[in-house]
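Structure below; questions to follow.
The complex is shown incomplete by one protein chain, all other protein chains being positioned as in the whole.
Note that the chains take the letters A, B and C in the order they are written out, and that residue 1 is the start of every chain.
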Amino acid sequence: MNRTADVGALSIGGLEISLVQGGRPVPVVTGVNLSVNKKEVLGLVGESGSGKSLTSLAATRLLDPRVVRTTAGSVKLFGKELLTLPEAEMRRVRGKEIGIIFQDPMTSLDPAFTIGYQLSCGLRWHTDLTRAAARNRVLELLGLVGIGDPRRRVDQYPHQLSGGTRQRVMIAMAIACEPKVLIADEPTTALDATTQAQILELIASLATTMEMATVITTHDLGVVADVCDRVAVMYAGQIVECATTDELFYRPKHPYTERLLQSLPGVRAGRLQGIPGQPPRSGRFPQGCRFAPRCPYARPGCSADDPELTRLQTDHAARCLREAELELTGVGA
Amino acid sequence: MSGISGRGPVVALVGGATAGRGAKPANRFVQKAAPLLRMVARRVGIAVPLLVLVSFSVFAISSISTADPARAILGEGATPQSVAQLRHQLGLDQSFLHRYWDWLSGVAHGGLGNSWYGNIPVLTKISQGLPTTISLVLAAMILTAVVGIPLGLYAGMRRGGKVDTIANSLAAIGLAMPEFWVALVLILLLSVKLRVLPGTGALTLSGDPWQAARHLVIPVVAIALPQICALYRQTRASAAIVAQQDYVRTARAGGISEWSLLRTRVAKNALVAPVTLLGLQLGRMIGIAAVVESVYGLHGIGSIAVQAALTSDLPVVLGVVLVTAAVVMAANLLTDIATYYLAPKARNS
Amino acid sequence: MSGVNGVTKHDGSAPLLTLRNVSRRFVTGRDFLGRVQQSVCAVDNVSIDVDPGTTLGIVGESGSGKSTLGRLALRMIESDAGEIDFSGEDLRRLSPKDLRQLRPQMTMIFQDPYSALNPRWTVGRSIAEPLRINGSSTREATHSAVVDMLARVGLDADAMHRRPAAFSGGQRQRIVIARALITRPRLVFCDEPVSALDVSTRAQVIGLLEDLQRDLGLTYLFVSHDLGIVESVSDRIAVMYLGSVVEIGNAETVAREFRHPYTASLVSAVPAPDPRAQRVRRRIVLNGDPPSPVDPPSGCTFHPRCPLAEPICAREKPPLQIDAAGHGVACHVTQRSTDLIGANLLARMTDAREPGISTTVPARVPAPDSAPASASMP
Partner (left out) sequence: MSAELPLRLHPGLGTDAEVLTSAGVGTWRSFARQRLGLVALIVLVFIVAATLLAPLLPLADPNAQVLIDRLQGPTWHHWLGTDELGRDELARLLAATRISLWAALQATVVGVALGVPIGLTTGLLGGRLDGVVSRLFDAVQSMPALMLAIASVAVFGRQLTPAMVAVGVAFSPTFYRVSRAAASTVSRETYVEASRSMGQRTTRIVFSHIIGNVASTLIVQISTTFAFGILAEAALSYLGLGVQPPAASLGSMLTSAAILLNTSPQLTLLPGLVIILLALCVSQVSNAVEYLTSDEVGVR
């Protein structure tokens, strides 16, 4: 079924994630197939509740099984299945082979320890560096992520740093052991516009120089325009469109992508266009096409049949019944 | 040292880092400790006026009390003349401000006044009871911390687990048990029925240490039991909150094992509230010790205070209250110092 | 009215809100005796006008004092100095009673729709709160006002019986808007109203705010850190840096013909949702973080991060000089060379960046379009 699944550095196949409600799993992410290659940056875009963060974090198995579980599918790291890996081995994967950057740098760093300690902690866990060698590596890392005066910063506590600097520390922590896969979960949502640009460029350039396979999740398509090679758009727990960045921006094939692009300031002259209505609550998905209730192009048939994610070209797939008949507007056209 | 080697940037980095760390150690220590010393000075500076205020309140309240200590001392049958004479002798016929001033100047000279019975200095009485109470409370505190904190950390990390469920039920029951009743039941079980431990009886700490320790087991357990439960609950609640924080997830994402996560990250972050509670528990334990000492026939400052209260011997009671308050304030200072190290964020405020 | 720092009027009508030389310091540290040891100048000598029915956007990084300025303008917090005039009333001299009378005319919309609503109250109770405070409205009138307001913000009438937990972030922000508008205010201070929302919801809420402005003749004070959003909603824009207004003018002018290096860096940080344009675009990356307001740099507070900084910038604070068209800039360098404007300024700034100072790694080589496509699809 999955011809290319074993090619990518990280490949996700048939992934289903469920919330546990009253002891009963309710699927909130269904049938997600994704793969990222070495040196490639994949953007995973969707509104909150679309399941993009769950999908990206499923690979790390950091989700609390009392609340949310991966109920089907596979996550492979260079062909090695992660979902069935014993916890002890999984620990060697986390931080060492997969680096993770979280959304909120304000709460994601431990307030009780210096950033130097927190950085060297993971390093010394995965390598046999001595204390002094780890400290040197930490200083090196802080310089690499663009933190000025690392020798002063290394002994500071998170509350003494600005939001942007903290996110740089998070990045340093994620790349400390030179992982092969980098997962950044909304890395810039909590930051100012100016800092956001810096952080994204940093992540993207690190991805290239360190030859990592990178997944960035975000709700803002504008943010990923220049840093991603490919973009997958998620809606209501499904991938609705997946294409190279240029394809997706200039020739969107799913109404949701089109609407998402129209929501950005500067894409169209005049008033901003939102998407009418609300996304469905997790797990309570409508029949047929899940976007149909909000779709301006919906026909009665859309609510009846479940559209498949159909490959349109080698590098473009969309999940829309009317894809062939619709002329959708991209940006800049 | 970096200048000599010159083997590329990495070595230079090593040298630089080491030099930076070793530079003027004395200065750095002073610089680092300065906020802590300021905090200690401030706390001590506040404690003294607070103790004065406490003693003043006791004098003021006793002055509005309708109970007459002189009559209480002499008994109902005493003649008005002898009562008046004793009142004069004890200085009770003077205004309370005057009495307070006398007492305060006594304190300035290193005393806490004399007992109304037999003119024994209050400090002498207290120092007789202090060793017993200190060994009781210290042992109980150590027991409390050693059992309550690790159990709480573990249960908080694994809420809903086996340890958590069992410990929660036990803690609920433990908190509901009166200490002196626990002491009575333990005496009934361990000394009357099973005869493994000595029952009630005066304790001489100067004697055989093994015997003294055996004497202490029941009262220490009785004092510690509810405090262990309280500390366990506090620790568990704190650990449960910490376990849900984003930074714990960050540490997990770095591959750290659950055990070392608990030992380092969770422990340091979750201990602020339990340590503060432990400081307050010292006070509670001294209070509870008063009852347990009486049950067990121990001669501690608690039983001294109870005897004094029953005989309206105000100077002794006041002395015990002040000594207790001073000890608790000192304990709170220690917990503040601990907090200083546990929570760097709170240092600047 | 005083026109020293004022803006030339276009239609001769009086501004609804006028701020003149408003300043505010916050005490951040006291010594043992309670004496002030440390203070932060949150807003420093700011003058702005807002015309009725228009939107003034205030843009800046966090810590620039933009939200404080809005709160000062509504006298939610007291200012240390300056004049605040709201439709002819000297706001700083009003008694607490008179100020309360005026409150329904100036309301607020908050950044975080989660904490802006009491989780224990029903939505209806929250929306009706402003009317209840006045106490003038009858039960029936309040009810119909709430129903009307809910309809205006696009929510069903039965929403009033539910609690905030039942709503998504965007819906909650609609509830917050309904509460802010139920007293039919003249001025609404929108404090980062869409920063906490998803992009698609963001566009909805901004569209709603624009519709309501048109229908109800509202005046907005719109604060955001995102120049793209501010540009799309504002008539005029004020750019703040470390408590001062560094550039002010019509939205179009500030966004396209900007003359302050800081504005230029904000413009270059706005993500363009156009991959090709974005790849060829030159971006200014500022040195480090914004400086601490506790210890602001001398002279022009932006000079340590400014690629065009000259010796004078560290010595003297440049005044905000406003031209005939109402475009004000506070910069020594661009003041002198009139060609440093818009794209020119951007180009000069990227050229001026010395190698080695930059704190980020070099710009990334765009991935070739022929990158192996490996999207695994059924």
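Quick notes on this structure:
The definition used in the following text is that a residue touches a chain if its C-beta (ideal position, glycine included) is under 8 Å from a C-beta of that chain, and two chains touch if they have at least 3 such contacts.
Please read all numbers here as calculations on a predicted model, not as lab measurements.
Only one residue from B:L92, B:A140 or B:V317 touches the chain missing from this view: B:V317.
Residue C:S168 is the one among C:S47, C:S168 or C:T334 that touches the chain missing from this view. Screening B:M157, B:L298 or B:M329 against the full complex identifies B:M329 as the residue touching the chain left out.
One chain is missing from the display, and on chain B it is touched by residues 46, 50-51, 53-54, 58, 61-62, 65-67, 72, 159, 165, 168-169, 172-173, 175-181, 184-185, 187-188, 192, 233, 237, 240-241, 244-246, 248-249, 280, 283-284, 286-288, 290-291, 294-295, 305-306, 308-310, 312-314, 317-318, 320-321, 324-325, 328-329, 332.
Interface residues of chain C facing the missing partner chain: 34, 74, 76, 99-101, 103-104, 107-108, 110-112, 114-120, 126, 129-130, 133-134, 162-163, 165-166, 168-169, 176, 179, 183.
One rule holds in what follows: only the chains that are shown with their structure count from here on.
Comparing the CA-atom centres of all chains against that of chain A, the greatest distance is found for B.
In terms of their C-alpha centroids, the spacing between chain B and chain C amounts to 52 Å. Distance between chain A and chain C, defined via averaged C-alpha coordinates, is recorded as 29 Å.
Shared interface positions of chain B, defined as residues touching 2 or more other chains, are absent.
The set of chain A residues touching two or more other chains is empty. For chain A in complex with chain C, the touching residues are 1-5, 7-8, 11, 13, 33-37, 40-41, 47-49, 144, 146-148, 162-165, 192-198, 201-202, 204-206, 208-209, 219-223, 225-227, 229-230, 232, 242-246, 249, 259-267, 271-276, 278-279, 308-311, 314-315, 317, 331-332.
Those residues of chain C that touch chain A in the complex are listed here as 61-62, 168-171, 198-207, 210, 225-229, 231-232, 265-266, 268-279, 281, 283, 285-286, 288-290, 359-367, 369, 371-378.
Chain A contributes residues 60, 62, 66, 91-96, 100, 102, 104, 107-113, 118, 121-122, 125-126, 132, 135-136, 139-140, 151, 157, 159, 170, 173-174, 176 to its touches with chain B in the complex.
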